[in-house]
Every structure is written in structure tokens, then in C-alpha cells.
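Note that one protein chain is taken out, while the other chains of the complex remain in position.
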Amino acid sequence: MGELLNIFIKSAFIENLALSYFLGMCSYLAVSKTVKTAFGLGLAVIFVLGITMPINWVINNFLLSETGIFSTDLTFLRLILFIAVIASMVQLVEMVVEKFSPSLYNSLGIFLPLITVNCAILGGSLFMVSKEYNFMESVSFGLGGGFGWFLAIIAIAAIREKIKYSQVPPALRGLGMAFMLTGLMGLAFMSLMGIDPAAF
Amino acid sequence: MTSLVALVLSLMYTGLKGTHELNEAIYAKKAILAAVQNKLGIDAGSLPVEKVQEIFDSSIKQEVYDMKGNLLTPEQVEAAGYKGGLAENVDINKEAKKPESERILPLYKFKDGNNEFTILSVQGKGLWDVIWGNIALEKDLKTIAGVDFDHKAETPGLGAEIKDNKVWKNQFIGKSIYDKAGNFTGVAVIKGGAKEPTWQVDGISGATITADGVGEMLKRGLNYYGPVLDKMEKS
Partner (left out) sequence: MAQAQVAAKQSSIGFGKAERKLLTDPLDSNNPVTVQVLGICSALAVTTGMKNALVMAIAVVFVTMFSNIITSALRNSIPKAVRMIVQLIIIATLVTIVELTLKAVAFDSYKQLSVFIGLIITNCIVMGRLEAFAMANGPYRSMLDGIGNGIGYGIILIMVAFVRELFGKGELFGAKLIGATDDYLLNTQSFELFDIHWLSWYANNNLMVLFPSAMFVIGAIIWAHRAWNPSLVDVS
């Protein structure tokens, strides 16, 4: 249990998918204009990551690897299968959100289906493969990673809402500023490097 | 359509598999040669494939030992899970997952005209994930002739410097793995600068944990070869 909590904290703060590896930047920068949309997108990302990670783990270890049911190394199909799983899960989330919260569905608009191509989702799964986690660890990694991404996008949305009232040079306004801010936040998060949650 | 895709990809995969495996093998071999590149005056990274193969065939004798110092036969190495039965087939990271007493140790004896080196493989933990390296010892089995490190996921510019920074790696040349009194120390990486230059090197600023990992890896990893090196010295 302690190890799982360890991985959750690591992937949420110390190896934050958005601010340490800069994954999922496209939606991160595009949706973070208001905290409300950022909140909705963040929740959706946590959900998608938490679901796709275990499914991808099962696929990777039971179908594609040499010890799986086909007994041959099918790892070249990994990318295709992962992205197919992600696309289907996002479709599912879309239907659920449309049913339970039509206002959120409308405000997210095109960005909900765009979670499919959010680098953070596929990137998270590929990191899971590279770190060779077991099943429970990958669930923890998925939820932690999603939570970290959620915190990151809320943070930058909050900052961007406030910075609209500052005197930013015209050419830097909007997108350029968002990049600079993200860079600064990334630098700040580097201070967390090396913390081993197990020590606490 | 999916069947077409699967067909194309599997054809490509099986077709290229040989090249992939060759590339992996050459990459590992280059890492071993990189440990002695300074002494030989070559740049291991830019050697053509045939030259790497040639050096390995003509100058390097590969042996695999167990933790007690006994030489293993190729069949025993294959039984441990490594097709090919040679030291180059042993995966040092895979070995690290086994309990200590069951591990096997690859060893490379380089002999070429005037040069004679013994190359060992060590493995440890960096900041984010595992690190490993090849250490070349001089004929006396006490002085370091060269090192080469690699890592899985260290930060570029910080931890990754153990691989990228040639000048930092060159510090290791000439260091002894025993202190002045003859005790085994490995080579320690000291933050803030080495106090005992005989067996210490300077650290890397911003990469304390990775550098500590290197020191620990050297001490523990070289110690594993203790029985083997003792036998070699006596013979």
C-alpha cells in the first residue's frame, strides 16, 4: 500500500506529466483560459488516465509480450492498440458527460474528443511500459498522473485569468505569455526533483 | 483494413528484426569499448560496425562467472536465460532483479599487443531509474583504465552527465579502487570536490543523487567481482 501511495505522489508532483515532462501541452494551453473549463477537462483527464492505464497494462502484458497468450513478441502493435483503447474510452467518457452534465459538455466543446490525442494519455501509457510497473502500480500511476495534470492545468488557468489584467507587451499577450508561465512553473516543479516519498 | 495494417507491420517487423538485434548488440559492444577508448585512442561511439566486431573477435575474451568466482560454461549461461551463452548476451539490468547470490557476472579480457585490460559490468540506482556502467581495470586489477556509464531516465544536463560529460568520466582514469592502506573502497564520488584523490573523484553539480548512485554502484558492483579478481591475481 505504501509503495502505491509512493507512486501516486511521485507521478502527481515529482514527475508531473504536465510540468516535468510537458506532455498534453496542446489542450493544456488551449483550454486554460478560464478555471471552469480547465476544471472540467482536468477531471476528464484523470478519469481517462485512470481507466486506460490498467487496460493498456493488460494488453501489453497479456497480448503483446512473449509471455502472453500468443507467445510471440507482438510489441510492434503496441502503439496501434493503445491508441485504439484510448479512443474508445474517450468516446465512452464523452457519452457519459453528455448525459450527466450537458452544460459541461457544451463548454468543453471540441476539447473532449481531443483528449484522445492528448500526449499525456498515450505518454502515460508508454511511460508505464518503460518503467515496467505491475497492475496495481499502473493504476496508481494513472490516477496520480491524471491528478497532477489536473492540478497543473487549474494552476495555469488561475494565473492566466489574473494576468489578463496585467500590462503584457502586445506581441507577448495570450499565447506567448502562457508559454513563459508554463516554463516558470516547470522550473518551480524541478525543485521537487529527488524527493523520495518513501522517506516520509 | 486492420488486417492489412497488421500484415504490413508484421512483415516489416520480422524483416527488420535481424537489424534491430544487431544494432542492440553493437550498441552494447560499443559501451564496453568506450570504457577503454581513452587508452586505445579511439572513439567507440563512431566506430563502424565491422570494426567493432573485428576488435571484439580479435582482442576480447569473454567470460562469465558466478558470485563465488567460478567460471561458467556457455551452457550454464544459456540456462540462466541468455541465448548465446557469452558475456555480451548477459543483461546486467535483468541480473540485478535476481537475489544477490544467484547473479552471474560478465567479464571481458582485452588483450591487444601492449594493452591488457579487464572490463567489468556494474549496475545501480540513479535518481529516477537504474544506471549501469562498464569499468576497465589495468593489468594490476587495482587501477582504473577507463569508465563508461549509461542510464535509463536521468535528467539531461544533470544526472545524464554521467553519460555525456567526457571530462567528468576521464577523472576516473588512474584512480585506484583501494585506498592507501590497501582496503577496498571502490571509487567514491564526492560532492564539493574529492578530498582523497587516490580513490575519490569530484561530483556533478545539481546531480548529487545520481552521483551518489554511481559511487554506490562502483563499490558494491566491483565488490561482487572480488572472488573472481582474487583468483585472477593469484594465477
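Think of it as A and B in the order they're written, each chain with its own count starting at 1.
In this text, a contact is a pair of C-beta atoms (placed from the backbone, for glycine too) under 8 Å apart; a residue touches a chain by one contact, two chains touch by 3 or more.
Since we're looking at a predicted model, the values are computed, not measured.
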Missing-chain contact, candidates B:Lys97, B:Lys139, B:Lys166 or B:Lys180, resolves to B:Lys166
The listed residue (B:Gly157, B:Gly174, B:Pro197 or B:Gly226) that touches the chain absent from the view is B:Gly157
Those residues of subunit B that touch the unshown chain are 1-2, 5, 8-9, 12-13, 16, 19-20, 23-24, 26-27, 45, 155-158, 161, 165-168, 171, 202, 204-206
Residue list for subunit A contacting the dropped chain reads 20-26, 29-30, 76-77, 79-80, 83-84, 87-88, 113-114, 116-119, 121-123, 126-127, 130, 169-180, 182-184, 186-187, 190
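Just so we're on the same page, only the chains that are shown with their structure count from here on.
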Here the gap between subunit A and subunit B, centre to centre from mean Cα coordinates and rounded to Å, is 36
So, in the complex, the side of subunit B touching subunit A is made of residues 5-6, 9-10, 12-13, 127-129, 152-153, 155, 208-209
As the complex stands, subunit A meets subunit B at residues 15, 76-77, 80, 130-131, 193-194
